[in-house]
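The complex is shown incomplete by one protein chain, all other protein chains being positioned as in the whole.
Going in written order, the chains are labelled A and B, and every chain counts its residues from 1.
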Amino acid sequence: MRPRVVVNLVLAFVALLFLAPLLWLVTASFDANGGLSTRPPTRFTLSNFDAVLTWDVGGRPLVNGLLLSGGAALITVVVAVLAAYPLSRYQLRFRRPFLYSVLFTTGLPITAIMVPVYGLFVRLNLIDSLAGTTVFMAATALPMAIWMSKNFMDGIPVSLEEAAWVDGASPMQALRRIVLPLMLPGLAVVAIFNFISAWGNFFVPFVLLLDPAKQPASVNVFLFFGEHGGVAYGQLAAYSILYTTPVIALYLVVSRALGGGFTMAGAVKA
Amino acid sequence: MARREHQRIVTWLPPLSPSFVLLGLFVVGPILWCFYAAFTNTAMSGVAARNPRFVGLENFANIVSGTDVGASLWLTVLFVLGSAVVGQNGLGMLLAVFMQRRGRLLRGVVSSIVVAAWVLPEVVAAFAVYAFLNSQGTLNEVLSALGLGQQNWLYTAPMFAIILANVWRGTAFSMLVYQAALSEVPGDLTEAAEVDGAGPVSRFWHVVLPTIRRTVVTNLMLITLQTIGLFGLIYVLTAGGPDNKTRTLPLLMYEQAFKFGQIGYGTAIALVLLVLGAAFSMVYIRSLRAEV
Partner (left out) sequence: MRLKAITTGLAVIALALTATACGSSTANANTIKIVYRVYSDFPQMDDFMKSVKKEFEAANPGVTAQLDPITALDDYVTKVQLMQRSPSTAPDVLFEDSFYVNADAAAGYLLPLDDRLKSWPDWNQQFIDATKQAGMAADGKTYAVPMSTDTRGLWFNKTVFTRAGLPTDWQPKTWDDVLAAARRIKETQPDVEPMFMPLGKPQAEAMSMQTFEMLLYGTDTKDLYSTADKKWVAPSKGMEDALGFVSTAVREHLTQTPAQAEDTQWSQTQMTTLMSQNKIGFMMDGGWYARYWSPGGVSPWPEWSKVLGATAFPTQHGQAPGKVTLSGGWTLAIGANTGNPDAAFKFVTTALNRANSATIDVALSWLPARKDVQTDPRLVEKDPTTPFWASLLPITRYRPTMAEYPQVSNAIQVAGDAVLNGDDPHQAARKWAEDVTKAVGADKTKAG
């Protein structure tokens, strides 16, 4: 066989393997007796979707999730870009220790710090506040975001800004007018990356929000689980599809806008 | 990059201050609290919740004298090596290399499928993998259709199963990183090697890999840190079982801190995790320094 054919076969095989676990979502969501095995629906039904397509189950939690994850991604990107500028452009003695020690904290599961964070939120009167929870999620996403933004910014030649300085622009003006437009694809990557992780975050909103009407989809998905393993799998699958659609859509829109691919180029350099 | 040798504080502090405030308040502060709590018997309920006591090194003495943390530490290392360093990193690179110079369609389809697993919310991804690997799952149905032996993967090979799950879920990140890195490898370098008669494998090994070396190391560091604290995926698939064969440090920490309410001991375990993450990162950073 020609190497070209082998490569194509390998790619097709891997793609199939990656696709296989997703099949369950589709089969179970249309099955009236959906279980945890992938098989054609024994009794085809749309009732699973019908059950989850209500404002309380499939509407409000998604909106809450969009507010939380969208807000967190936005704050993260703004704050990270501001931080990335001096880290990228100035010779700072604490730069490497700062970047690395901040990055190390990402290895800690979020459950490890929720007890003090809860106490802190009570003190700040932020418990049950969507805004407070959003800011917290943004803060925990910052280490990765600062790291990626700094690397993206490193990839943009300083010479472009120097021209602006000659024209009398301040560093911040140069950042806004010259650097940011060039970094746009990178910023989109940082934003999406943070949006996705916030979208799937269960523990933080579960702990910090009290009012069930404020909970996002990542918490609401547990509505389908019951005591002693009583799980409504069909509805869980239908809800999962609903819950996953926004992130897939966002990814497709952004990657299309970026010219058919994610530009991770600058994100990962030491 | 440096514009001036010594920057005055007024130039760098303002843009960094929002990060300092947010990280200080919501990340560093709580971690410092953990350092304090690890030396107490703080608990979720019971007398120790009302009056936590300073217990010195007792929690750490228990970590060292017991076998639980040691076992979990080893499982965590195994999980990180298997699923991140070898699995996601290796498969991600393979996919990126194979997809180079493929048709736009094939590239798009394969990338999208791999990325789909990555963007799935964690709990959904976990259930999808469960449905794939359980005894009546898709994998067993395929195996039996091929006349091969079936088994309950989550029971007979639990560590393998969770590694597979995390490779499935996380490979997209490495793939995207390497796709980008490969596109920046100057074409004339590989062409020159081709003229010299180097085969594809040799070209990759001697020309491409050294060029993207820094990207590889940094990618390893990022995915290691992302994998080390992974909780939800393992919790849904095996809950740390059977017989604690998949109880990595985050699961052990959760069990101690929340199921048994031992916050002090739980946070001490979290610190072990922090040190492990730093240790892995040091190795990576060292390997970069050695090069320069």
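Everything below uses one rule, namely that a contact is a pair of C-beta atoms (placed from the backbone, for glycine too) under 8 Å apart; a residue touches a chain by one contact, two chains touch by 3 or more.
No experiment lies behind these values; they were computed from the predicted model shown.
A.B. asks: Looking at B:100, B:152, B:183 or B:287, which makes contact with the chain not pictured?
C.D. replies: The missing chain is touched by B:152.
A.B. asks: Would you mind spotting which of A:23, A:182 or A:223 touches the chain that isn't drawn?
C.D. replies: Residue touching the chain left out of view: A:223.
A.B. asks: Which residue, B:17, B:100, B:211 or B:287, contacts the hidden chain when the whole complex is considered?
C.D. replies: Answer from the full complex: B:17 touches the omitted chain.
A.B. asks: Tell me which of B:240, B:264 or B:277 is the one touching the absent chain.
C.D. replies: The one listed residue touching the chain not shown is B:240.
A.B. asks: Under the stated touch rule, tell me which residues of chain A contact the chain that is not displayed.
C.D. replies: Touching the chain left out of view, chain A contributes residues 35-36, 75, 78-79, 82, 114-115, 118-119, 122, 124-132, 134-135, 170-173, 206-207, 210-212, 215, 219-220, 222-232, 235.
A.B. asks: At which residues does chain B meet the chain that is not included here?
C.D. replies: Residues in contact with the chain left out: 10-11, 14-15, 17-18, 21-22, 43-50, 62, 66, 130, 134-135, 152, 154-156, 235-244, 255, 258-262.
Convention: only the chains that are shown with their structure count from here on.
A.B. asks: Under the touch definition given earlier, write down the residues of chain B that touch chain A in their complex.
C.D. replies: The touching residues are 1-7, 11-12, 15-16, 18-19, 22-23, 25-31, 33-34, 37, 42, 91, 94-95, 98-99, 102, 104, 106, 108-111, 113-124, 127-132, 134, 136-139, 141-142, 168, 171, 176-177, 179-181, 183-184, 200, 214-215, 217-219, 221-222, 224-226, 228-232, 250, 253-254, 257-258, 263, 266-267, 270, 273-274, 276-278, 280-281, 285, 288.
A.B. asks: With touch defined as at the start, can you tell me which chain A residues reach chain B in the complex?
C.D. replies: The touching residues are 3, 7-8, 10-12, 14-15, 17-25, 28, 35-39, 78-80, 82-83, 85-92, 100, 102-113, 115-117, 119-120, 135-136, 138-140, 142-144, 146-147, 154, 158, 171-172, 196, 199-200, 202, 217-218, 221-222, 236-237, 240, 243-244, 247-248, 251, 260-270.
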